[in-house]
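Below you'll find the structure I mean.
One chain of protein is taken out of this complex; the other chains stay put.
Going in written order, the chains are labelled A and B, and every chain counts its residues from 1.
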Amino acid sequence: MSPEVPSDQGLAAYNFAYLDEQTKRMIRRAILKAIAIPGYQVPFASREMPMPYGWGTGGVQVTASIIGPDDVLKVIDQGADDTTNAVSIRAFFQKVANVAVTTHTKEATIIQTRHRIPEQALSEGQVLVYQVPIPEPLRFLEPRETETRKMHALEEYGLMHVKLYEDIAHNGRISKTYAYPVKVAGRYVMDPSPTPKFDNPKMHMSDALQLFGAGREKRIYAIPPYTEVVSLDFEDHPFEIQRFDKPCALCGAENVYLDEVILDDKGGRMFVCSDTDHCEDRREHGHAGEMLARQEAAE
Amino acid sequence: MTDAPLLKVNAVSKFYGQRIGCKEVSFDLWPGEVLAIVGESGSGKTTLLNCISTRLLPTTGSVEYTMRDGSVRDLYHMSEAERRFLMRTDWGFVHQNPADGLRMTVSAGANVGERLMAVGNRHYGNIRATASDWLTRVEISKDRIDDAPRAFSGGMRQRLQIARNLVTGPRLVFMDEPTGGLDVSVQARLLDLVRGLVNDLGLSAIIVTHDLAVARLLSHRMMVMKDGHVIEHGLTDRVLDDPREPYTQLLVSSILQV
Partner (left out) sequence: MATSLVVSEVFKSFTMHLRDGIKLPVVKDVNFSVASGECIVLGGPSGIGKSSILKMLYGNYAVDAGQILVSHHGRIVDIATADPRTVLDVRRHTLGYVSQFLRTVPRVSALDVVAEPLVARGVVAEEARQSASALLSQLNLPKELWGLPPATFSGGEQQRVNIARGFITDHSILLLDEPTASLDARNRRVVVEMIAEKKQKGVALLGIFHDEEVREAVAGRILDVMQFSPRKAAA
């Protein structure tokens, strides 16, 4: 990753990866600080991007600041490489940075994600960039930003459990299934962006660097590789991830996060991998789920 | 009689520019003692309460507090982290308006349980059992534990606020007009409840009120404030039965006899 591009490469007419170098430096400083203080929300001067807030402006700015000509970029939206948000962000970086792109998790050096962590375990050297809508985990119960910052500073996190208590009181269990709060490196409580809690264990001691960018809220935070990430819970209501009754209907994978797909208007439906790359890869290697097997039998 | 005072207030003054909030107030508060601060609105009693409870920084003066381990600390020279910890464990603060002291959007159980979770209690069942016990103690039916205070009457909200404050077994409770916005019959019930809790738990309390009947029923000792100064100070029944200062006599003679 060396984003400094010599002007004689014909790229001088515009900035590599859209942002000017000063901005990228500012963001990199924020990222370095975030890595130094795992889970701490570092304010940064978020720029206007050529897309609306909510489309991943935070993640895009982080990616733009760390990407270099040799990087290979993968972009996913809810696990899929082929939905609007993923396609347009991938196209954006192809255009403004002329980088190689891929859908294969293993090949990517940078993976920008909206709300999923790939099923394929990440490896050292990879960077996962999250798009974050609301970085403040305490906001639900304490709307004052001055107060929540103080609570982070003084490590007053009782309120986080109040939220979980409410969940159990009203639903009999912790019903929060996404954006499930975690404690990073035993210090800061962090909102992992609206990823399903199924993915929370993957953040723990990950080989990859995880960066979080919130454009509208102007915050960057990070989990360095090999950092402890613990999901909050109660002793008598321990943290649990979602379980699925059936394997993926297409590739037969178990212990992966599944999406429900409606097949017809007669109640027909199937559950398939949310991670499209993982699913395709498995099918290429000859795995077949129930639905695929039935189709093949029909042909 | 040989123990140390819980709180030592030394010459606390608060000025708002030229205006006096409270001036040169000194007193000791002993364990198990209930002190009432009375006076009309604007007399500086709430300013004084806020200064002592470190919600407001005084212009001059100091307040010493005897911690649970027996060490004596100057409240204004504690770190913010220590002070906040003290406030949510060893102290309580009951606001006149329960909405200021409660989380109105979360259930009664969570309101009571919050302080427990804040000090590291991580067992849902235990937290809930304690919350339920406290609701009973403040005469709120257990089946309301999952209702938000929004659905409660004013008197219930105030009782909930008291439970929320007492759950960590504080030694000192500050109350700012605790019966302020309540109907007379609801007031009586609340006062009786507070009186019982203070006796049972051996709490020390500082109660700001303009209602002399509240002071008579709850306090051992009272201070009368006027224009930011403490003008009379003594045993509650002494001050009420034999008021010495002109202003105190006026206050006492202004009580409606029913």
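One rule holds for everything that comes next: a contact is a pair of C-beta atoms (placed from the backbone, for glycine too) under 8 Å apart; a residue touches a chain by one contact, two chains touch by 3 or more.
Keep in mind it's a predicted model, so treat the numbers as computed, not measured.
In the full assembly, the chain not pictured is in contact with B, by the touch criterion defined above.
Note on the undisplayed chain: of the listed residues B:Ser26, B:Thr60, B:Thr105 or B:Gln249, the one touching it is B:Gln249. The missing chain, though absent from the display, is touched by one residue of B:Arg84, B:His123, B:Arg144 or B:Arg238; that residue is B:Arg238. Residues touching the missing chain, restricted to chain B, are 1, 30, 33, 188-189, 192, 195, 199, 217, 220-221, 234-235, 237-238, 241-242, 244-246, 249-250, 253 (touch as defined at the top).
Keep this in mind: only the chains that are shown with their structure count from here on.
Listing the residues of chain B that touch chain A in their complex gives 80-81, 84, 103, 105-107, 109-110, 113-115, 117-119, 122-125, 127-128, 145-146.
Against chain B, in their complex, chain A makes its touches with residues 141, 150, 154, 156, 158-159, 161-162, 165-166, 168-170, 233-237.
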